[in-house]
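Scroll down for the structure; my scribbles are underneath it.
A single protein chain has been removed from this complex, and every other one stays in its place.
Let's turn to chain A:
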Amino acid sequence: MSFVLRRLASAVPTLFIVVTISFFLMRFAPGGPFNLERPLPPQTMANLMRTYQLDQPLWRQYVTYIGNAVTGDFGPSYVYKDNTVAELIGKGLPYSMELGFYALLLALIGGVLMGTVAALRQNSALDFSVMSLATIGTTVPNFVVGPVLTLVFAISLSLLPAGGWGDGSLRFLILPMIALALPQLAVFARLTRGSMIEALHADHIRTARAYGLPGRVVVVTHAMRGALLPVVSYLAPCAAALLTGSAVVETIFTIPGVGRYFVLGAINRDYTLVMGTVILIAIFVIVFNLVVDILYGLLDPRVRHD
């Protein structure tokens, strides 16, 4: 318990530094949220700047922002008027998280299964095909996979919808889910295969086999436990990335998630929106790292947090 608290406490300065760097980087970029193609009259501009407190010195804006952010107020969006950043994220996050969750499940289960099968039949045709798929997954980016999936399954075969959320049924989620999961699935498969091969050669596995335990028991209860360690440690960055949405996949499949806000925000100089998404991503990363550290302790008795 004290470990969890200590980790949470140490996350605060990290988060703080991330927020600070992002805040100032953003502000030093030329242009602003109201620099449109047709310049606004100076008076209007001045009024806008005053409304959003952009006319104040930068350090004061920073202090105000940090003060508000601590209480959960991330300010209004400059571009999506009438919406606060918290509202926008609140609206988009459920979509991104649902899609990300399914993609994570697919990547994790699929990757571990494929990796294990490949490791058990090392150097067979099955192993070879699994590893080829893994190579495809890591080398072909999802902005190629996504459109190609659309081309094949939505346009040529007309099996699945090409995009959108629809009524949220699984039909709409399958293609974006695959596009999102494939690179991660490849990583999981590679990790599992590598560590599984190592685990199967370990002494305790030989002992278990010598005792005459059935092969399934040996693999699932004894080898798997050790083999899953690298998978679990990769779970944190993977889950954080998948659950906070992907700008590319959400753009290709027109999903109203939170992933697009980040890129749109940066292009539109929507300072508060970008800051909001940065904080969101950072929190996800920190929380998942923590969860994984705890899981690690449960899986590997050699790791003790005290």
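Note that in this section a contact is a pair of C-beta atoms (placed from the backbone, for glycine too) under 8 Å apart; a residue touches a chain by one contact, two chains touch by 3 or more; residues count from 1.
Just so we're on the same page, contacts and distances are computed from a predicted model.
Enquirer: The chain dropped from view, which UniProt name applies: "Sarcosine oxidase subunit delta", "Oligopeptide transport system permease protein OppC", "Ferredoxin" or "DsbE family thiol:disulfide interchange protein"?
Expert: "Oligopeptide transport system permease protein OppC"
Enquirer: In the complete assembly, which of A:Pro76, A:Gly111, A:Gly146 or A:Gly257 touches the absent chain?
Expert: Checking each option in A:Pro76, A:Gly111, A:Gly146 or A:Gly257, the one touching the absent chain turns out to be A:Gly146.
Enquirer: Just one of A:Tyr78, A:Phe262 or A:Phe288 touches the chain that is missing; which is it?
Expert: A:Phe262
Enquirer: Considering the entire assembly, which residues of chain A contact the chain that has been omitted?
Expert: Residues of chain A in touch with the missing chain: 14, 17-18, 21-22, 25-26, 28-31, 135, 138-141, 143-144, 146-148, 150-151, 155, 247-248, 251-252, 262-263, 266-267, 269, 274, 277-278, 281-282, 285.
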